[in-house]
Each structure stands twice: as structure tokens, then as C-alpha cells.
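Every protein chain of the complex appears in place save one, which is left out.
Letters A and B mark the chains in the order given here, with residues in each chain numbered from 1 onward.
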Amino acid sequence: MILTDLTIAEARNMLNAGDISSVELTEAHIRAMEATSSLNLFITETCEKALSKAKESDTQRLSGNQGKLEGIPIGVKDLFCTHGVMASAASKILTGFTPCYESTVTKNLWDAGAVMLGKTNMDEFAMGSSNETSYYGPVTNPWQRANEPKVKLVPGGSSGGSAAAVAARTVMGALGTDTGGSIRQPASFCGVVGMKPTYGRCSRWGMIAFASSLDQAGPLTRTVRDSAIMLEEMAGYDAKDSTCVDIGVPEYEASLEKDVKGVRVGVPKEYFLEGMPEEIRSIWDQGITWFKEAGAEVVDVSLPHTKYALPTYYIVAPAEASSNLARYDGVRYGIRIEGKDLQEMYENTRAEGFGREVRRRIMIGTYVLSAGYYDAYYLKAQKVRTKIAADFRNSWKTVDLLLTPTAPSAAFVQGEKMNDPIAMYLNDIFTVPASMAGLPAISVPAGLSSDGLPLGLQLIAKPFDEELLFRGAGILELAANFKEKPTLAA
Amino acid sequence: MSVDHKTIQKIAHLARIRVSAEEREELASELSNIFDWIEELDKVDTNDVDPMTSVVQASATLRKDNPNDGGYPKKITANAPEAVEHFFTVPKVVE
Partner (left out) sequence: MGEILKGTKDEWEVVIGLEVHAQVLAGSKLFSGATAEFGAEPNSQVSFVDAAMPGMLPVLNEESVRQAVRTGLAVNAIINLRSVFARKNYFYPDLPQGYQISQYELPIVGEGAVEIDLPDGGGKTIGIERLHLEQDAGKSLHDLHPTKSYIDLNRSGVTLMEIVSKPDMSSADEAVAYIAKLRSILRYIGACDGNMQNGSMRADVNVSVRNPGDKLGTRCEIKNVNSLRFVRQAINFEARRQIEILENGDIIDQETRLYDPDRDETRLMRSKEDAHDYRYFPDPDLLPLDLEQSYVDELKADLPELPDIRKKRFVADYGLSVYDASVLVAERDTGDYFDSVAKNRDPKQVANWITGELFGHLKKNDLTLKEAPVSAKKLGELIDLITNNTISGRTAKEVFEKMWRTGSDANEIVESEGLKQITDAGAIEIIVDKIIAENPKNADEVRGGNSKAIGWFVGQVMQATAGKANPKAVNELLRNKLKD
């Protein structure tokens, strides 16, 4: 038995049965981290802390009141502030920043007994779709093309380190954040389950902000059940986040027991893109068939404003980011590059501290909010956003879930799109619409491309209907029976 | 829509990011491309549409007026690049 191949649910049962200890489990994952160090999955490793927490967990278990994630080793995207461990958001500007506070989501996980192995690599400030904008260097996808094993592939982004770490068997599950697809797209690229809850389901407190109206924390795991287990512990009302919704958290794992007979699954026609790779189309068709076979009713729907979601996103998200990132000014934390006066200090610090993509987005965001452009860009985008959300609301009259591909391609080669921002942005074409409407969505590995790379399917549900989302995902998972393991996994 | 150098300079100053002449060039062309692509939105009729304020259909939550936070100046300045006696410091500002 290979401990690092266990799912969270399996490990939990074995821990509860006393077959393994958390220390053993944690040590096995630490060895896996060492074995995969060339993938650059972590910004900060916290192995010693992990081992001492694992020991505590084993003791806790003896007392008989263990948490639901007691002794389970996980990774945490470096966007979350965890007490006493550097939180860099993969940016040079936050070099050395060590928060004296704990994000609500990670606190919830620690309270449930989870063990942190380290802070995973990511795109700088979550801006990117390939994990290549990290100040700490790119993450390499543990998957390789069958015919070109030497070519290094991207894991997707921005939660690329988290997705790749789960795929590479270095962690049992990982925390990611999703603003426009940053959990789902890397999940698709790495062959894991990536889940973005309804906006307002998880607290954003202590999570470094990119675009406040879109950011949501979510789990990356190897199975749908593990996703449900993790979300159940992460989610919940938090009075410290005004946008967090005070609504009960259902028992997600239990909801997996139900089937999808009679559930109406919508297929939005606008997601059929011209020039979309054939294998994406066929995996999508495959998904439709699977749902029919499971007794669901498949319905064609129209979401007419889908194609406007991405340009809308590239106004709203940079606008919010330009303001959210104003606090990185070299005064209270992070790096400072001196200048002849205060203004120069600001400009030097921010020019050197932020990487190219972050600077580009700050510039876009500053522009669309500036005098004379606000109405034409920002206000216009927020109006289009209203229409995008209305499309979805409309569709819920006839369907309960929406099925789409997660990404327009499989993982691509490192460096391929770095000089073409729009090509890079198009990665999120299928994930952004649900983000704009704040809806819960999940990516489930559905099969392999002709190159032998994983491809995901996305399900989208009504606000706060994560239960149905997990049920639908469970159906896809069962039908796809995706068991392949990446070549570079530990 | 093309974004010119002067605009880039103005935006860079608003955002307090130093840009070199070379970067200015690059940014001008990149941003021009991006805004051309964004122009797609002009096709959407948004007359009589309210702008989205939040995807959460709720109203602001209010906090009780309890002074129950603060009182840890050491933690506040612990990460500062430069701090003196719990003050942050910056190059002298002339008003």
C-alpha cells in the first residue's frame, strides 16, 4: 500500500481504524515532497510544523474526539495568511511577510485537525492561468505528453501549485482560490477535482485579495468525496467578512449518496466555440451521455451573454485589483526600494516588487477607473455583468445544473503563451461566466487527450446548491472512472 | 482603441509604478490590444440595466460598537521594512 495514493476518505477510515498514524501519513508525504522537489510545488515548506501537528493529531485521536480532517496532511495556496509562516502571494513585494493572524478558512481546517505541509506555489497575486507569473518560478505539471516527455507543461493557474501538488501525491488535498477559474482550470490541467463554492460560502478573511467581488476559496482533491469533505470544514459564516453569507453548511459528503435521476442538466450552446479542439467537444459529448445514462434529463439552454464574460472580467477584476494592491507601498510590510523622495520610493518599490503581469493588470484597472473612462469601461462592465447573471438566473427555470468543458485545451507548454496576454486570458473562457455570477462550479477529470493529458468537465449550479453540484460531479467521476496517475508523481 | 505613451505615463503615475521608456512602449501596445478586444462589449445593449453591486443578494451586516481589537503595536509594525518606536517611517513628506 502506498500511503500517498490514498484519498482523504480512505486515509480517514484507516486512521480511525488505527491502521496507520498521522505521523506515518505525514512522513510519507514529506518524502513525496522531497521526491518531487523539481516540480517547484511549494513556496514555503513547513515539514517540522506538520510533524508536530501530526503527533498532536495522533494523541487527539486517542482521546476519541478527533476532527473530521484529523491528521490529514494538506497544502495551502500561498494566498492564505497562516500564523507565523510567510505569506507571499508568490510576489517579490511580500518577501518575508509573516502574518500574526490566521485566515478563517485555514483556521477552520486546523480546527478540524488538518495538518499543513506547506504553502503552495501560485501565480503572483493569483494573476495568471499557467503558474508562470510566480516570483518563485514556474510550477511544472506532473503530467507529461505521451509522445514528448521532455517538454515541460504548465499546471494551469493561478492555483497551479495546489493542483499539481495534489496530482503529484505530495498532499492529500489543497486549498486554492478561484477568481475567474483559478481552481477549476488547473484542476482540469492536472487531472484533479477542483471546486469553487458559491461566492459568500467561504470567508475571505485572511485571504490576500485579488478581486474582492470574485475571490472564493475552494478545495483541490483527487476525488469528489474528498472535495465534499474538505469544503464542509472550510465553509461557514464569518462575521469578519461582510460578503460572507449567513447560511447553514449542509453535510456535503452525505449528499453524495443520492443519485441524479430526473435532475435537469443544461448544455449551454454558447460554450460551443468555433475552432474548439475536437477532443474537448468529444469529452463534453461524453459527459452528456453519462448524465443521460444516469437518468438525468439533458436540456439545451442558451446563455446569450457568455462571450462577453471574459472581456467583462478583464475590466472588473483588474479594477478591483488595482485598488486592492495599492496597500503594497513599502511602508508597513514587504520590501521597500528607496528613492530620492516618497513618490520615488513608492514607484521604485511597486515597479520592482510586482511582476510584469501584475503591473499590467494594475495599469488596466487604474485606466478603467480613471476620470473619463469609468462609465465607458467599469460601469459598462458591471452592467454587462448584471446581464450575465440574469442569463444564469433564467436558465435555472429549466435546468438544475449546467455542464460545460472546464478549459478550451489540455495543459500547454511552459512559455508558450507568456508573450500573448489575450491568448493566456482565453484559458478562462469557460470558467469566468460562473465567476461573474458568483455561482458554485466544479471541475472533474473526465478523460485524457490524445497526448495523454487530463481533460476536465465543469458543472455549474445555483447559488448555494453545492450539494447538487457534488452529486452531479459524483456521477461524472463514477462514469469517467479516471484512474491514471501522472508520470512525475511521487 | 489605442493607448498612447502619455496615457501610459499618466496611469503609471496614478498607480505609482515606475515605467522605463521601453516598458512604456510595450505597455502601450499590450494595453491597446487588450482594449481593442474589450471593445466587444460595445455590442451589448445596457440601457436600463443596473450595474452589478454584488453577486450576493444581501445587505451590509452591521457590527456592534465594541472596542475589542488593537492594542498590539508590536505586531502592527513587526513586518515593517523600517519602524522606529512603533512608528512606521517614510522619506520625509513636504506638505
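What we mean here is this: contacts are C-beta pairs under 8 Å (C-beta built on N, C-alpha and C of every residue); 3 or more make two chains touch, one makes a residue touch a chain.
This one's a predicted model, so the numbers in the text were calculated from it and none came from an experiment.
**Q** Tell me which residue among A:S130, A:S188, A:N348 or A:T366 touches the hidden chain in the full complex.
**A** Only one listed residue reaches the unshown chain, and that is A:T366.
**Q** Consider the whole complex, including the chain that is not shown, and state which of A:T4, A:T120, A:S134 or A:T243 touches that chain.
**A** A:T243
**Q** Would you indicate which residue among A:V139, A:I208 or A:A434 is in contact with the undisplayed chain?
**A** Per the contact definition at the top, the residue touching the missing chain is A:I208.
**Q** With the full complex in mind, choose from A:Y135, A:Y313 or A:Y378 the residue touching the hidden chain.
**A** A:Y378
**Q** Of the listed residues B:S2, B:S29 or B:T89, which contacts the missing chain in the full complex?
**A** Final answer for the missing-chain contact: B:T89.
**Q** So which bits of chain A touch the chain we can't see?
**A** So the residues of chain A touching the missing chain come out as 80-81, 87, 89, 94, 97, 99-101, 103, 204-209, 211-213, 239-243, 319-320, 322-323, 325-327, 329, 331-333, 342, 346, 366, 369-371, 374, 378.
**Q** Considering the entire assembly, which residues of chain B contact the chain that has been omitted?
**A** For chain B, the residues touching the absent chain are 14, 16, 53-54, 56, 58-73, 75-77, 84-95.
Here, only the chains that are shown with their structure count from here on.
**Q** Distance between chain A and chain B based on Cα centroids, please, to the nearest Å.
**A** 23
**Q** Which bits of chain B are touching chain A when the two form their complex?
**A** Against chain A, the touching part of chain B is residues 3, 7-8, 10-19, 27, 30-31, 33-34, 37-38, 40-41, 43-44, 46, 49-56, 58, 60-61, 63, 72, 75-82, 88, 90-93.
**Q** Under the definition above, what is the set of chain A residues touching chain B in their complex?
**A** 96-98, 100, 199-200, 213, 239, 242-243, 245-246, 305, 307-308, 311-312, 314-315, 322, 326, 329-336, 338-348, 350-351, 354, 359-360, 362-364, 366-367, 370, 377, 379-387, 389, 421-422, 436-438, 463
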